[in-house]
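To keep things clear, I will list the structure first and then write my remarks on it.
Removed: one protein chain of the complex. Kept in place: all other protein chains.
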Amino acid sequence: MKSFTEYLVFNTKTRREYINITDTVEKLVKKSGIQEGLCLVNAMHITASVYINDAESGLLQDFDDFLERLAPHAPVLNYRHNRTGEDNGDAHIKRTIMGREVVVAITGGKLDFGPWEQIYYGEFDGGRPKRVLVKIIGE
Amino acid sequence: MKSFTEYLVFNTKTRREYINITDTVEKLVKKSGIQEGLCLVNAMHITASVYINDAESGLLQDFDDFLERLAPHAPVLNYRHNRTGEDNGDAHIKRTIMGREVVVAITGGKLDFGPWEQIYYGEFDGGRPKRVLVKIIGE
Partner (left out) sequence: MKSFTEYLVFNTKTRREYINITDTVEKLVKKSGIQEGLCLVNAMHITASVYINDAESGLLQDFDDFLERLAPHAPVLNYRHNRTGEDNGDAHIKRTIMGREVVVAITGGKLDFGPWEQIYYGEFDGGRPKRVLVKIIGE
């Protein structure tokens, strides 16, 4: 069994941002040399997500609207978590809805994806460096 | 390490449908010959889910009601995504809530499941053929 580990870093300018990382992950799969296996991609921070969906700008805005409706950023004191001095209570919930991680099959040395699958990094409390882990195991 | 890959195809008659695929996946685990490992089952389309829950008809309707309340299909123009000519903006969000994939342990050649765990394919934009990937790695 072979394994491969790499850390990506994101530092978004805005509080919330959705970044397509498919090509980056695909390159790491190639670099790993693994032909058959599983690829885990996960946010290492608890106010960010990794998820799979469409690369369509309207949809990204739909997701953002949906998340703001379910767990609005303000008023910040609606979250008990923010009484600790934080203002990111909403980001913890938004990330939970979108998910922490994806596990993707590797077949024939590539991400085994349907036609529209794209891996996204979802940032909900940006403005500082945050990491994503890519771990691949297989043969 | 051994690996096994298979693709299932679903073509539902209705827009939304919930299909129990546990027996199908269990047969593939047997076919793989893998005794100890991990089994990934994921939707390959971004308007469908694979999730684990109960095989109880009332609950399936509860899930459907819940999803329609959170992300109603109509009015379709409430979703920016639908301005591209699509009408499945809601389906992208519904699938995100229910999840893209499950990872299941294989122990002693079987899905290592609790008493009520059942694997479901959740379709949110049916009426055309869509694929599910089953990838098993182990020994």
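Order as written gives the chain letters A and B; numbering starts at 1 within each chain.
One rule holds for everything that comes next: a contact is a pair of C-beta atoms (placed from the backbone, for glycine too) under 8 Å apart; a residue touches a chain by one contact, two chains touch by 3 or more.
As the structure is a prediction and not an experimental result, all values here were calculated from the model.
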Hidden-chain contact residue, picked from the options B:Ile19, B:Leu38 or B:Val76: B:Leu38
Message: From the list A:Val25, A:Leu59 or A:Ile93, pick the residue that touches the absent chain.
response: A:Ile93
Statement: Missing-chain contacts on chain B, rising order, are 1, 36-38, 51-54, 56-59, 61-63, 66, 70, 97-99, 102-105, 107, 112-117, 137-139
Query: Mind pulling the chain A residues that touch the left-out chain?
result: 1, 3, 5, 38, 40, 42-46, 70-71, 79-84, 89, 92-93, 95-97, 99-101, 103, 131, 133, 135, 137
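Here is the rule we use: only the chains that are shown with their structure count from here on.
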Query: How many angstrom between the C-alpha centroids of chain B and chain A?
result: 20
